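Working notes, beginning with the structure itself.
All protein chains but one are shown in place.
== chain A ==
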Amino acid sequence: MSEQMTGAQIMCEALIREGVEVMFGIPGGAIMPFYFAMWEYRDRLRHVLCRHEQGAGHAAEGYARSTGRIGVCIGTSGPGVTNLVTPIADAMMDSTPLLAICGQVGSHVLGKDAFQETDITGITMPITKHNYLVKDANELPYVFKEAIHIATTGRPGPVLIDITKDAMQKSIVPNWDVKLNLPGYKPTYQPNRKQIREALKLLLQAKKPLIIAGNGVIMSGAADELRHFAEKLRIPVITTLHGIGSFPEEHPLSIGMPGMHGWVHVNRAIQTCDVLFNIGGRFDDRVTGKASTFAPNAKVIHVDIDPSEIGKNVKVTVPIVGDARATLLALLEEMPAREELADLHSAASDWMEHIREMQDKHQGKQQYVNRADTLHMTLPPHDVYQKINQTLALRGNYRVVTDVGQHQMWAAQLMDWNAGPRTHITSGGAATMGFSVPASLGVAIAHPDETIWVICGDGGFQMTNQEMATIHQEGIKNIKVAIINNGYLGMVRQWQELFENKRYSGTPLSGPDFAKLAEAYHWKGITVEHSDQVQAAIDEAYATDGPVLIDFRVEREVNVFPMVPQNASIGDMITVDPQAS
């Protein structure tokens, strides 16, 4: 190809070459040349016009997290791209492959405080895996190739490319024959065999072993390998918030979620286990509680593709740097003969029995759904989850996107996560309120034949709900939003109730009539105030050929239990007696 192309045309061409099909963004002055060029490519490169750049960023994240492919978002210089900062930080914390493309003022005025100029490469340096400022169109083929390579390989993450307006406008003959020059970037996928054998040795001697499965299992596509591995050794499996979907909860070896709002039996098991095998999780403080008291009796095997995660929060006996799938495959290859596993198997079955006993004694999911202290309520949130859960199990073919707060923890706790990887999508590390509605837009575009359920709070919903207009404009019909509306910023209120003597400072929250708001956006809106109406509303959502919002006006002051207070040991949980009233 020796034709002249503008920088902006090269950008489109580069994206198509890398397999990008859809982008989420908003135009503006500095990025206009890209939008001008995009028009010629519109049959191959779909652009979704969002209502706020934050929405565009989260939509791209939803697309990326539900597919494993790179999500692309676009903003113009200045406020356009500063609005992208939140989703970029969110993608950094949750290791999401995201490409943020932004326009920059012309290179001749760069650094002169020009109209809508912001030093976005400076701003995003700590929250991107890498970023670029491009002032010369000749660099574009290389930079786009390198950026997408970096975003999608190793531990994935967000990459930002800031391009000056003149670089987009300049016509050049692009050279596509570029080869990556990254001597400092060589992610380790294959684990060290010696470490693999060390890990197996530890596991085989264990009496009380546990597996923690995190996001890495999902991102590397290792769910099947994890199941084989756990079944071979008969080790109980814990799934972190981002590990949900990596191991089916209906599996006899699944024991549930750990951490601040994990189950008592899971946290107790961690505190008593002798070998802890963490694959693809980063020992976030919401998982470990006070790290110095975490798993005090355990030898820890930590598998992570990012070496800097190993030993950062928790002391590790056997570090393994590698891709989760490659590591599990290596472990399966090195697996000793069945006879040698006999000791482990017999120990493991006693251990599992012990965990199940704890589960029966303490609050587990089953007791919790029908908690006695919620029975007097007109609409306890638990009823909503129970009905959605039953309906999803019955109808199948779904993904769930949650926001941040009480409703998010209830969803993780109370629903049965058996639909496989990438069916539970949430903002974990950054915990970005307002994530869910825009993220569902990206999920729905990637999976048009599935039903995408959004579960969010009334607080988070009001942060980004304008993307309902985008969803309508794009003709997306497969999104159903359930607002767990308690008129509070509920998680903060819960902390205020438990630790600050009910000083509800800044947490009571009013909202519009959400059903009417939905109607105004050409959605169907339903209001539910009583437990009896929950199932009918869900059925109506399914019967409606279009996006639906259900405003579940739940009991206002219900808490998420069990709970580990911040900085406490995960062994010390606040629980409620499920039989109490």
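Some points to look at:
Methods note: a residue touches a chain if its C-beta (ideal position, glycine included) is under 8 Å from a C-beta of that chain, and two chains touch if they have at least 3 such contacts; residues count from 1.
The definition used in the following text is that contacts and distances are computed from a predicted model.
Taking the options "FtsX-like permease family protein", "NADH-quinone oxidoreductase subunit C", "Transporter substrate-binding protein" or "Acetolactate synthase small subunit" in turn, only "Acetolactate synthase small subunit" matches the UniProt protein name of the chain that is not displayed.
One of A:N175, A:S292 or A:T378 touches the chain omitted from the figure, and that residue is A:N175. Here the missing chain is touched by one residue of A:Y142, A:W263, A:Y368 or A:Y488, and it is A:Y142. Of A:M38, A:A56, A:V81 or A:L133, it is A:L133 that touches the chain left out of the display. Of the listed positions A:G221, A:G311, A:G420 or A:G487, the one in contact with the omitted chain in the full complex is A:G311. Although one chain is not drawn, the whole complex shows that of A:F36, A:Y185 or A:Y504 it is A:Y185 that touches it. In the complete complex, the residue from A:T121, A:Q390 or A:Q535 that touches the missing chain is A:T121. With the whole complex as reference, residues 121-122, 125-126, 129-134, 136, 138-139, 141-143, 146, 150, 175, 177-185, 306-308, 310-312 of chain A touch the missing chain.
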